[in-house]
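The complex appears here minus one protein chain, its other protein chains still in place.
In this document, chain identifiers A and B correspond to the written order of the chains, with residue numbering beginning at 1 in each.
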Amino acid sequence: MTRPDGGRGGTARGSAPRTGPRHPGIGATVGRVALALALAFGGLAAGAGYWQVIRSADLSSSPDDAAVIAASRRVARGDITDRDGVRLAWSVLDSNGEPYRKYSSRSISGVIGYASRAFGSAGLERSYDAQLTGVAAADPVQDLVRKFRTEPSDPQAIRTTLAAELQQAAVAALGSDRGAVVMLDPRTGEVLVLASTPIFDASAIADPQTSTATFAALQADADLPLLPRATQGRYVPGSVFKIVTAIAALGSGAVTAATTFPEQPGAEKAGLLVGGYRVRDGHHPATGSTALDLIGATEVSCNIWYALAGLQTGGDALASWAAKLGFGEPIPFDIRTATSQVTNGGGTFGGGFSDAVELANASYGQAETVVTPLQMALVASTIANNGILMRPHLVQAFIGKAGTVSVNPEVWRRVLPADLAGEIAAAMKQAVEGRLGRQFTTGARVSGMTVAGKSGTAELGGTGEPNSWFIGFAPADDPQIAIAVIVEQGGRGAERAAPIAGKLLAVWRSWAGR
Amino acid sequence: MDGTIVAIWMLRLLFLAGLYAFLWAVVRVLLRDLRAAALEPGAELGRLLVLESPGGEPEVGAGFSLDAVTTLGRDVNATILLDDEFVSTMHAALTYRGRVWYLEDLGSTNGSFVNGSPVEGTAPLAFGDELQFGNVRLRLERPRR
Partner (left out) sequence: MTGSQPTGVPRGAGLRLPRPRFRPRELGLLAIVATVLAVGSASLAATRALRGEADPAASAGFLADGSGLLSFIGGLLAAHVLLVLSGRRTDQVLLPTVGMLGGISLLLMERLPQSLAGGLGLGRTQLVWLLASVALVGVIGAVVRSDAWLRLYKYSWAAVGVGILLVTFVFGHDVNGQRLTLSVGPVSGQPSELIKILLVVFLAGYLSENRPLLIEESSRVGPLRLPPIPYLAPMIAMWAIALSIVVVQKDLGAALLFFAVFLLLLYIATARVSFVVIGIMALLLGGAFLYQLLPHVRVRVDIWLDPFATASGNGYQVVQALHAFARGGLLGTGLGGGLPTIGGVLPIPALHTDFPFAALGEELGLVGILGILGLYLVVIERGLRIAASAADDFRAILAAGLSLVIGVQAFIIAAGNLKLIPLTGITLPFISYGGSSLLASGVIVGLLIALSDRGRDLPAVAESGPGRVQRMPEHGAR
């Protein structure tokens, strides 16, 4: 018998074995639901963390952000100047007292872009919308203070690394052709010229009176003037890509500067049989019977030698050394960049190549290889700077009322040992200054200064003129400027791009020596 | 200006800190409640609460902690003794099977009732149900925690 519990008697417990399995009662199921809800709230916390920490910086300084928009309507954006303080962009007030943008020259349109009330922004104006309007300070401490003010306190001016004079010269040299020029200091990564043609009138887009008509006309233009070719144009590189192949071949140790291929002289006549396909090259009358080394092959731009070097290096190594130079992903830069590639990828041959034929062709810059002018300028810059690739940058300093925040040069990638870079530099010097090189790359030479470089003629297939390329640096013995020139369908590299490079290097020389 | 901004930053952080101070205080209360609950008698499967018992045995208001099988009747060997003239010697049994309580009438003379309805054979019960045997009324309650 059981008496009531609570100290007055025993309990009814333990008298009989339990029947059936124990199932959870309400207490247990409630506990599980509580756990499930706690997990769901953990998911909320993770979601909040994602947006508020990981995506915080890019969303809150995006030109689509309400705070940025609100500021840009009220605030006169900061000036943009070139490296010497020459104003490139500034704000004026319209009749309602609302600010709009003016630009010094059409030559900077591809890099500075535009900022328009109606059509948003592009180029550097877009990248640094938040800084120019003062919504985001470059300095995190200033950023904390700024958040308390309705009016963004500090629209900042930007001093770029551009040289307005050189930029102007580059656009003039490209003339009426479509193309791009990139010039940068290989020692610091400072970009002096980032020219794209055709140019457009950014002031007309920014001016509320003319913006609609201007923008519509530019969008309809078949020459795509709004495309910043220097950073977002993707071109078949042709022979300028041989420098990438050389970097991969020497860097991986598969080939040395002295390596020769016995089959090369014969293959120049009959073509090189690769996987049942014949890689052909024009016969070089002066060197056709000798087995060339790196310098010789570069001087006469021998496709066969580079195809053999690429095959010896292997697809994996070529792709991974190209990746060290920035291929395969957008180059981290102040304005948006397109991705350069050595192959479409997906192949099984190694490095994403589909077979030996594609690798052989890619080794001298045909096949599925496409590059941006900026990327090729970085290739030249790497060789010029003893194998060290500096991070390219376009801004020297953000200048606000509260102070100036400078951008310092930094090493991006250590690509090659200095001795190997020196061997490739010697080959590039030979390609411009050598006895035979002069014939292949006429026009790149500058009197009183040695130039190193490589021209390229990128066959596009079909009947159109090839793209004309040149990459190089100068002075060859103490490089201070690297350059990449592309002229769309400009013919052979030596005919169009190399003379432009020569002309611009001469302009640079007098600019630098002032 | 800078002093003001520092002061505002202090206020902002103080507000956030206060929010967490509140949560901390709440969690302390919750933990104390949990400990208190753990001290109470544990794993019983259910409780019977005496609502009406004219015979005085069991006492009105008394609570019985139930185990898996509980018999009720006038017999002294019944788990719970019901001293009532209308209750049979072995009147009914409460069994816990699966997750459910069942009431089984053991062939009593006057029958067993759940919420006023007579039970034939075995009937499942829910917590809160009212049971009647003779004049004794009991309520099945959830186990205490």
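FYI, a contact is a pair of C-beta atoms (placed from the backbone, for glycine too) under 8 Å apart; a residue touches a chain by one contact, two chains touch by 3 or more.
Predicted, not measured: the structure shown is a model, and the values here were computed from it.
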Q | Residue among A:T29, A:Q219, A:T290 or A:Q439 touching the omitted chain | A | A:T29
Q. Which one touches the absent chain: A:L59, A:A118, A:L273 or A:A418?
A. A:L59
Q.
If the hidden chain were put back, which residues of chain A would touch it?
A. 5-8, 23-24, 26-34, 37-38, 40-41, 43-45, 47-49, 51-53, 55-60, 62, 64-67, 69-71, 73, 147-150
**Q.** Absent-chain interface as seen on chain B, which is shown
**A.** 4-5, 7-9, 11-16, 18-23, 25-26, 29-30, 33, 37, 49, 51-52, 60-63, 98-100, 124-128, 139, 141-142, 144-145
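By definition in this document, only the chains that are shown with their structure count from here on.
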Q. Between chain A and chain B, what is the gap in Å from one C-alpha centre to the other?
A. 72
